[in-house]
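Structure, as structure tokens:
Removed from the display is one protein chain of the complex; every other protein chain stays in position.
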Amino acid sequence: MENARTHFLLCAGAGCVASGSLEVGAAMQDPLRKHGLTGEVRIIETGCLGPCAVGPVAVVYPDGVFYQNLKPEDAAVIVEEHFLKGRVVERLVHRAPATAQGVARLQDISFFREQEKIVLRNCGIIDPLRIDEYIARDGYQALAKVLTGMTPEQVIDVVEKSGLRGRGGAGFPTGRKWRVTRQSKGDVKYVICNGDEGDPGAFMDRSVLEGDPHSIIEAMAIAAYAIGSSQGYVYVRAEYPLAVERLGKALDQARQYGLIGKNIMGTGFDFDLEIRMGSGAFVCGEETALMTSIEGNRGEPRPRPPFPAQKGLWGKPSLLNNVETYANIPAIIMKGAEWYASFGTEKSKGTKVFALAGTVNNTGLVEVPIGSSLGRIIYEVGGGIPGGKKFKAAQMGGPSGGCIPKEHLNVPVDYESLTDLGAIMGSGGLIVMDEDTCMVDMARYFLDFIQDESCGKCPPCRVGTKRMLEIVNRICEGNGQEGDVEKLIDLGNKIKDTALCGLGQTGPNPVLSTIRHFRDEYNAHIREKHCPAGVCESLVRAPCQNACPAGVDVPGYVALISEGRYAEALKLHRNRNPFASVCARVCFHPCESKCRRSTVDESVSIRGLKRFMVEQEVTVQLPEIRESERNARHKVAIIGAGPAGLSCAYFLARLGYRPKVFEAESQPGGMLRWGIPAYRLPRDVITREVRMIEHLGVDIETGMKLGRDFTLKSLKADGYKAVFVGVGTPRGLDLGIPGEKVEGVSDAMRFLHDHNLNGSVSVGKEVVVIGGGNAAVDAARTALRLGAGAVTILYRRTRAEMPAYEEEIEEAEREGLRIRTLVAPVEILSSNGHVVGVKCCRMKLGDYDRSGRRRPERCEDSDFVVNADQVIAAIGQALDGKEICDGISLKFAGNVLHMNPVTGQTSVEWVFAGGDAATGPATVTSAIGGGEKAAVGIHEFLEGEGEAFWRKEQTIDTFFDPEADPVQYPRAKAQMIPVAKRRSNFLEVETPWRQNVAQREAKRCLRCDYRDER
Amino acid sequence: MAPEKLGCACEEVSEQELLARLDEVIQEYREKPGALIPVLQIAQGIFGYLPESALKRISRGLNKSYSEVAGVVGFYSFFSTVPRGKHLIRTCLGTACYVRGGKRVLDSIKRDLGIDVGETTPDKMFSLEVARCFGACGLAPTITIDNEVHQRVKPLKVHELLDEYRNQGAVAEKGA
């Protein structure tokens, strides 16, 4: 039977046969013959492949392309296009939603395709317990070649020319090490293999010892011959019992075959090898400590020089390399130095094995040419980050290394580039960390590690790292002080300069590198007492609450819902966030993405519960207010009646203030009213909660625009003691391409504003929306409802990178929205002053940019035209700085107001800011949180008191049994009204649950807020 | 070379017999350079831990001062001078396991057993230790119980997992 190049796995399950799969197979025979592909393509009828509903289906193997709804007439097309020309027939492709549907032969899976296996050449292929299999794959041929045809100098020349550098971490040229050891004077010399792979997260040495032990034995024999030694030691850590066992068996076999021992292969060369097992001391991975340990002592390092090459084990010249370094040697000897040097970069040759671990889809060992970009390793080989989370940083080099943030995904992974970024190649541990990792906690982890493993011999390492750990500990516990970060940097640099061995000298690296790349996170811990990732226990009551920008007591109100105490639940919610009903509709629930229930099955549907909760409110209840005549006398102005301004007013009012709100539009609500469409947020919901705030004594004056009707200066003159600026970012950005100043082109902000506030906006027949954010989707769905014939979104990156929320995109697609990705507009085409189309070009993804996403690049000669009679740009929003300042020198941070994130205070002491105007376009909830912070900031500014009564944690007497197993109900789904009933109107899309559903869902909460009071 | 057995010693065998076995090992290794650590490893395999009597025997047999032997024992975390429980649990706190929630697994084990790291349960069933990386990072978080690696351990499933070992004991006792 020929070796078929392609397999066409045609489903012959009952369903597919019924829909005609066998006919498809039959129809394929003729075209295959016609093109002479009969031998190359093999048709295999398989059992049911699964998606019977779209049958007949088939999989092309190894390409992994899944075809659906096949008809006999498609057969010829597939043969001609796919088999002959290698083009996938797109219209027939079945796209399974994110299931493991793609199939491929090993070498065609990107995980393997992107790799170059030299060190791992035999791992997973041969049986490590059978020496014959190693020999069959040319094992021990390199040793034979060396012993019979090369002088020791020639061997060293080859190793040196290959450019191989030590893979244990420091990257010292291997050939030079060999030469120095050879030149050292001494009757007895040793070769040693460092298999004490202590860096947590690195396991390539383990894998080689377990999967290909003979390659190490052979390489050590070659090294022994080259330096003039006859005895070797392999030091393997105690945590690797299987590696010890397999290496031991391999040694026995090699000895039996006479491949080690006396007079190897009749050449007169003697060499034997012994295994030494570690006993759980990290420092023994350091070369001098390792040798002390083999000698039978406490594994303490000793100063260098003398280097092991001069005075090593038992005072004799010794050659020490690590497992991975040795594993390269036989291949280099057999295939030559030039071959090896053809991989890698100018200064770093060959390949490097990385142990991919942490939050990455394909964890495991990967071997790539040195110099491959980090992004490529993580995304192409590693398959990216699971669970839709964001990549945050990669930790490389373990406790001696550092982290590389998303801004540097393009870095070529080689010794020098990594060092420049404050990380190191190390032994190749590459731990991928997503947004749920706290970098301060990570620094603490490594300091703890170093403290634990410090042998205690030198004070900088023993005492210095302890001091650093104390500081980091207090930062994590919420007791950090200004200046702590500087102290850490100072201490770290001192330890680097003065510690005795490599462990101590590199110990501060993880701290210094996290400070370098994530200083903001340290500041959040120290100043805001907030751990953004939700990790540091003392700062995090429950991960959901920690993730909520408004700090709502999520587990509290969820527990109250589960007990049917809806009014109390709502009151608890409004204690931190007045807009419960609004948020129940529009919040993108950062709480749910941190919910620990997702480690069991799926997160609790917190927003769904909130939606149910607010439906139970009959008359609006006012929150707790502390009347204060004193506070009421301070005049406070709030500019902008959006979520930020109204929240600020709400909380000030609860402290007894009587703030005055100025709103430019004719109705209060800001973006809630004119930016968010009614099908997501009914207007009466906004009105209701705004009215509640007015009931607290907040006066809202509409039609008052900053810069037109009043200025900051005039407010000051009118006696206002403090002003909050919450004007948002209402101006949509222009496309910046030729031809856009014609009729029919507008931006999403203006479009939504005109519809929602003025009640009229003209809509075309063919509408094109440009951009991939929430504003784009809102505009597109609004246009659909207003009767547009077709609405298409053009986005320059891929679907996965669209900033709009996935659930919104999905609903929009159900309603008929078309999304074209990897397309960018180049020019607006018009006729008689009115738009008629958009000239576009295709984009492809290039290198990684500083946002950690692959940069879209224009494909040459790919221009095409999309017809349109209306174009809506939704590519960003901005703030009009001029109208705010009016002679007052407010500092800006980029396009937004600069402010203190804890208090909202701007560079002018009586002016505070929050919401989009201070953060750039963000979510409703973060605007609410910003308003609350500024309210407290204003109170502190006016009264010198920074405390707010609502921030005190409340104990809620709900029942919870910590011993009980979590309830087993699956996550309840949101209910939507059918597309047909909503596509052409502005009815609210989502409907609330019934009580039984809600209470069951609420019981799924794991109550992370629960503290054992033992 | 490698200790043949790492599990705990059966109590039926008298200490004298164990010491005699140790003597054989010392005899075999005494001439080898750097014999102390391998002998200690094997001794721990024989006794389940390193009792003082064994350390004294090793110190005499290898002609090393007792303080030197004790110093080496104290340096390496794998050596234990107190008896361990029937099952030794090692929770990995290597980086990958840590990032994937190893600490919460450890907390959950601590809660379940009511002991802290380095302690043994009153019924002598479990001892708890922390380790740095078994090299099974792809399956993080991991723990080992005796020499078996358990992968992707979930804090909420710890109790179930430990029960398997508890019941194993019960079955064995019934059988005996």
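Worth pointing out:
The chains carry the letters A and B, assigned in the order they are written, with residues numbered from 1 in each.
Everything below uses one rule, namely that a contact is a pair of C-beta atoms (placed from the backbone, for glycine too) under 8 Å apart; a residue touches a chain by one contact, two chains touch by 3 or more.
One rule holds for everything that comes next: contacts and distances are computed from a predicted model.
Its UniProt record calls the unshown chain "(2Fe-2S) ferredoxin domain-containing protein", which is the correct pick from "Na(+)/H(+) antiporter subunit B", "Response regulator", "(2Fe-2S) ferredoxin domain-containing protein" or "Glycine betaine/proline transport system ATP-binding protein". Looking at A:132, A:153, A:470 or A:684, the residue that reaches the missing chain in the full complex is A:132. Residue A:366 is the one among A:70, A:92, A:366 or A:671 that touches the chain missing from this view.
The residue from A:44, A:188 or A:704 that touches the chain not shown here is A:44. The chain omitted from view is touched by exactly one of A:240, A:340, A:657 or A:993, namely A:240. Touching the chain that is not shown, out of A:74, A:116, A:210 or A:521: A:210 (per the contact rule at the top). Across A:387, A:456, A:483 or A:564, the residue that sits in touch with the chain not pictured is A:387.
Mapped onto chain A, the footprint of the missing chain covers residues 1-4, 7, 9, 42, 44-47, 49-50, 59, 61, 64, 98-106, 108-111, 115, 120, 122-129, 132-133, 135-136, 138-141, 144, 147-148, 203, 206-207, 210-212, 240, 242-243, 256-259, 265-266, 361-367, 383, 386-387. Counting over the whole complex, chain B has residues 134-139, 142, 148-151 touching the chain that is not drawn.
We adopt the following convention: only the chains that are shown with their structure count from here on.
Centre-to-centre separation between chain A and chain B, using Cα means, comes to 37 Å. For chain A in complex with chain B, the residues that touch the partner chain are 197-203, 206-207, 238-241, 244-245, 248, 274-282, 293-300, 314, 355-359, 363-364, 395, 398, 429, 431, 433, 437, 442, 445, 449, 453, 455, 599-600, 965-966.
Residues 1-3, 6, 33-38, 40-41, 68, 71-72, 75-79, 93-101, 131-140, 147, 154-156 of chain B touch chain A in their complex.
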